[in-house]
Each structure stands twice: as C-alpha cells, then as structure tokens.
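Selected chains from the complex are presented in situ; the others are not included.
Which chain is which? They are A and B, in the order written, and residues in each are numbered from 1.
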C-alpha cells in the first residue's frame, strides 16, 4: 500500500448527511479500494465545552451526521458489501459526551414516556491522548479524574435501505446507528446491498463507549477512518454481520431488547449452519454454550445486541464470504500498522 | 484452612428444595465459616443420555433443585450476606444440556405465546474433563466435535424473599436463578437479608454457558461447591451485587430485557456514588463509557443483565462492604488453590 495515493474524502459542513438513502453519492469507490474518510462527531463539532449544550447549539434533525454516501461500482441489490475498517484515527485531541434531554437508558424518553422532567443537560469534555492510548474523564462536580483506554469505533455505518430513507439515529437491517464497540479497526462489516451502488456512509466515531451507551452518548469524536471495501457478487446478507480475526458476529436491532438478542442469535445460528454444515438444533446448542452477546446500545430507536462466537470453536468452518476478511486484512496490513493507536 | 475439618452438606434426594423461602433450614453456618455444598444439576440428575427427555423423566415443579437452605447465625433483615465462591468442582465427569419444549430464547414460550408447535426436545451429553479444563460437545446429527473451556458457575443462588416463596426458576431481588457466568469461583455475591437467618440455598451448576443461555439450558452439572460467608450487620442491599478481584457488578432481573439493563446500570451508578463520593450524573457519565453489561439469561421468568466496572477505573474507591471480598479471598486462598480446575 505504501506510496500509493489513497482517495480521501472530507465533507464540507453542508455536505454532511443525516439520512441513509435519499442522497446522491459524493464519490465512487471500487471493489478492492482502500480509502480515507473524515467523519464529524455526532454533534457536528458544535459541542466544544460545558456551555455548548447540545439542545442549544444543535438543530433538530442535524444530529449524528454521516460522511458519504459512497457509490460502490458494480454493487447491485442482492450483493454483499464487505467493509473492512483499517484504522480509526481521532481527528482532534478531544471528545465530548453529554446528557441530552429525554435521551438515554436511565431517563424516560419520547417513547418510554413519563410525566417526569428530564435530567439536567450537561457536557463532559474528554482529552483524547493517542500517544498514551487513553481518554481522560473529569467529573463535572468534583475533581475526580479517570483514564480510560482509548478504543476508537465507528458508531454509525450503513448503506441505503431498499425503499425507505432513514434518519442516521436509527440502526436497522442496512446498518446505521449500531453503536457497538465491536466496530473498531480490524473488523470487517458485511452489509447487504439494497440499491444500485450500495451508497455507503459513516460517521459518529467514539473514542470509546460502555456497553449499552447508557447515557445515550459515547466519547464523541471526529475521525479519519480508513476503509477497504470488497464487493461479493450474488451473495445476499439480510442483516449486518461482523468478522474479526478471532470471531464472527451477527447484529440484531429491535425493541424490546430481547428481540435484538433473538435476532442476533438466530442469525448466528443460521450462519453457523451454513459455514459448518451443522444441523440447526446442533448449532443452537453449541452457540448456547459458546456465544458472547455484547450489548451495543440501549438508547437509540432500535436497540442493538450482537451474537459472537470464536471461529476456533466452529468445527470445519468454511471461511465466511470466501475469506474476504483475511484478504482485506492482508491488503491493508501496512496501512493499518501505521495508523491505529 | 488446611487441616481444619470443613462442614460439608450433601442433600438426600428428598431434601432437595424447589423454592426460595417456605423451607426449614438444613444446617446452620456462622459468619466467617467456610463450608462445602453438594449441588445436583437442574434436572435432579435424571437426564443422563439422549433418551432421557427432560419432559419425560422430570416431574413438573421438580426442576432446578437447590441445596439448603442454610441458616446464617445472627442474620436479620437489613443485614447483607457476603457469599464468596471459593471453588466449584464438577461432581461427575459429564454434563447435559437440552432443548426443553417452549423454554428458551429462540422459541415461543408460555409467555411469548404463539400457535407454533415447540422445537424438538433433544438432549446433549458433554464430557466434563477437569484435567484438560474443557467440556466436549458432540453434535447430535453429525460428527462435529468441539472443545470449549471449562468455566464452572453456580446458576441459582439466593436467600429467602421477604414475604413470598418463589420457585427456584425465578431470579429476583433475593438472588435465585440469575444464570450468569460471573458467578464463578473467586466471586463474592452480596445479598440483602430478608428473613431471620437469611436462609441461603444454591444449585444449578453449569460447566459453562453462553451469554443469555439461549436454548434455556447450560452445560448442567452436579457440583461440590465451597463457600465462605460473612455477615455485614446493619447494611442493606436492595439487589444482588458481585465483586471480583477486578470488578464490582450490579444485577438486574426483569422483563423486558432493557429493564434488567436499566436496573443494573442504575444500581451500579448509585453504588459508584456511594463508594467514590461522585455526583450522580458524573457517575452516570463515567459508567456510560466504562461499564460492561454482560447478559446473564434471556430465558428465565425474569431475564438477567449485569452492569460491571473495573475497580481500577473508579477513583478514590472505598473498598465495598468494608473490604469483605479481599478478606474472604485471603481466608480461603489455600482451599481455592487446591480445588478449582
């Protein structure tokens, strides 16, 4: 890779997108291409200090911007797009989090509606220290200080839905606001293509987040994210799937939360059946003992739960999607080595 | 500890209990005592091969037996009982799992009621190999074989509720069927005492389970479990909490699953406020970035989710419950070393 000139995209403010679907592409990419995308944070970079309350400085409908969409040449409905995350580099030395009125898991919301007033709106600014590999939290009402491991992830990534246009706040079958820490550098995301050109877009980087993103907001950062894409023709993928060197994972997005769990476990069961040639109840049994179920978010319109299993525990595994993850991993080994924290 | 004669309890078949509360104690234990309990598996040891379908060999109301209850001397409502799990030793060389009609996450149930017939009932027998530290899975319909790490846990442990008597199938504020892999050797469980003598009981060992226990049944084993208890007088605990060397954890049990998540996160927030002297929104913010949320079960009458955070990430932490975990850990160091796989 070294020495090659890589395509790089950085949106102007008015190019930021707030939907999946319904937008014209900003650039074309080819299967096998490695490219770099600048992503803004979920507040569009407007929240920079404790006085910048999100409800004051952000307009309704202008939260969680994504960069793109990118037209993937040759992508057609029925194909699968493999998106390998080569690296996620924080673009600034700071990140922000906040409590946002009636948003989050430990507050009533527009849907879990109560007559109680909202929690106080408050902003926390974090240091993002790439050299030390940490983010620094300061309490707002005391001098407590904590260093947490830097673990950058992309919160929102997806393609255009089939016939709908969806807000970037939502996670669903086309990807979107999945908000799972598993979307870090080294992961490959598989998304079914629903429209001509796929129309991939991404944003909402987090320097890190806890499981469930309880307050509704991670350590929100702008990023320079490097992706490698490959198109898998004629292979359908109904719901987002992930692969890392160690694991395969299925994603479920739904309410209530148990439905997200069910969807992910069922998809991972079916995937295991396909890859290993096991009978379905045998796969169900094996995964019941072997699978992890990391919670993504419990705050967005659809909650996210994953089902994950180590590839080493799946006997006679056919490499998923023709071993594309390994191929993209090798292709981008040099790039990744230089850029990840 | 060495050389001391340890109290050991092994129930006769007709001494097995199927409720928390409503039973007379089988023995007395003292604060600071280390003792050993034989626990039967969730099928009462009746399922030993593929032909022993649970719905045939087990009677209704005789699933998930526990050993006990044990009367803790001096325990009164308003106290907290710390139960340190010193070791969990599989009592037999095998374990079983099964699909049980209308039970589990990927089937309709008596509550998530549909008109569909149940899944096939089927039994899987596992090798439990302590020497190798693995359990061995064989597929029922093919010759797939997988070795999974042995990771013994206690599925069901609790004290008597305040005014109710509850089936051992249920997990709730008094403990019970929590079905979380975090209840392994080395963990200390904190339970609020609701009745004179606390009336601790336990059972439902698993050689291991996946997150959520998708099929409703772990790798079920009989165990010899060694516990150390300490009574913390005058300190109330509303919901079960756990402590390990590395983490503190709160437990939530509820339906839908997001409510279990909310309960656990809220309790961990309050615990953090207490232990660190942080303001509540500051604790909420910190945990939103730092907490894990491991799913226990998505199959029992109340689902279980935990909230966990590393103690190293909590600034100026007062040792929980007067450092009882460390004390019990030291007390039992010799015992544990000899018995855990």
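Quick note on the criterion: a residue touches a chain if its C-beta (ideal position, glycine included) is under 8 Å from a C-beta of that chain, and two chains touch if they have at least 3 such contacts.
Model, not experiment: these values are computed from the prediction.
Engineer: How many copies of this one chain make up the entire complex, given that 2 are placed?
Structural biologist: My count of identical chains over the entire file-defined complex is 4.
In the analysis below, only the chains that are shown with their structure count from here on.
Engineer: Where the CA atoms of chain A average out and where those of chain B average out, how many Å apart are those spots?
Structural biologist: It comes to 33 Å between the two C-alpha centres.
Engineer: Which chain B residues qualify as touching chain A in the complex?
Structural biologist: Touching chain A from chain B are residues 97, 99, 104-106, 119-120, 122, 124, 135, 137, 139-142, 144-146, 148, 208-219, 255-258, 261-262, 265-266, 269, 276-279, 281-282, 284-295, 298, 303, 305, 313-316.
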